[in-house]
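Of the protein chains in this complex, one is absent; all others appear in place.
Moving on to chain A:
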Amino acid sequence: MGLSAVTVLGVDRPGVIAAVTGSLADCGANIQDSTMTLLGGHVAMMLLVSGDLSSEQLVKQLDTLDLVVTASAVDARRHFGCKAGGLGYVLTLHGPDRPGIISAVSGVLASVGGNITGMSTRLTGRLYVLIADVDIPEPVDVAALMCDLATVGSGLDLEITFRPVEPDLL
C-alpha cells in the first residue's frame, strides 16, 4: 500500500469536498490525515491518501473535476502519528500588513531549531494576523528567543505573544 500527498485547489462551491472524497472512495483510496480551508474564495485541501493507486493514477482519478490536483508519493516521516519531541508553544502576531512578516518571524524560530507545525494567517482590512503552533527543542533559551521575537516584532510594528501550549486535558 502506497501513501500519497494530494493537494486540491479550486473555486469554492457546495459539493467540492463531496466530489473529491467520493471520487477517492470510488477507487478504494483511503484518506488519512487531511486539512481543508478557504483561501480567498478558493478551496484548498491537502490529504494523505493510502491505497493501491499510484500518485499518477490518483491525479487521473480526480482529473474529471474542475480542480487543480497534484499528488506525490511520500514516506511516512518520523513524526507521523507521533507526538512532537520538543516543547509546544503558540506564537500569535498581529499588526499592519506588509511583505516579509512570516519570513522575519519564522527566521527567528528557525535560527534556534524551532519547527512550525501549524500556521494560519489572515488579512482583514489593514490588520494582518498570524497564529503558529511551534515546536521548540528543549535546550533552547526561551526567554532569549522571546526577546529576539519582540525585537523583530517591534521593527515591524507587530504585537507578538509567545506562550506555552495549554494542555487539552479533559
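Note that a contact is a pair of C-beta atoms (placed from the backbone, for glycine too) under 8 Å apart; a residue touches a chain by one contact, two chains touch by 3 or more; residues count from 1.
Assume contacts and distances are computed from a predicted model.
K.L.:
When one chain of this assembly is omitted, its UniProt record names it as which of these: "Peptide deformylase-like", "NADH-quinone oxidoreductase subunit F", "cytochrome-c oxidase" or "histidine kinase"?
P.N.:
The chain we cannot see is, by its UniProt record, "Peptide deformylase-like".
K.L.:
Given that one chain is not shown, which residue among A:18, A:38 or A:143 touches it?
P.N.:
A:38
K.L.:
If you put the missing chain back, which residues of chain A would it touch?
P.N.:
38, 90, 92, 94-96, 118-120, 122, 124-127, 129, 131-133, 157, 159, 161, 165-166
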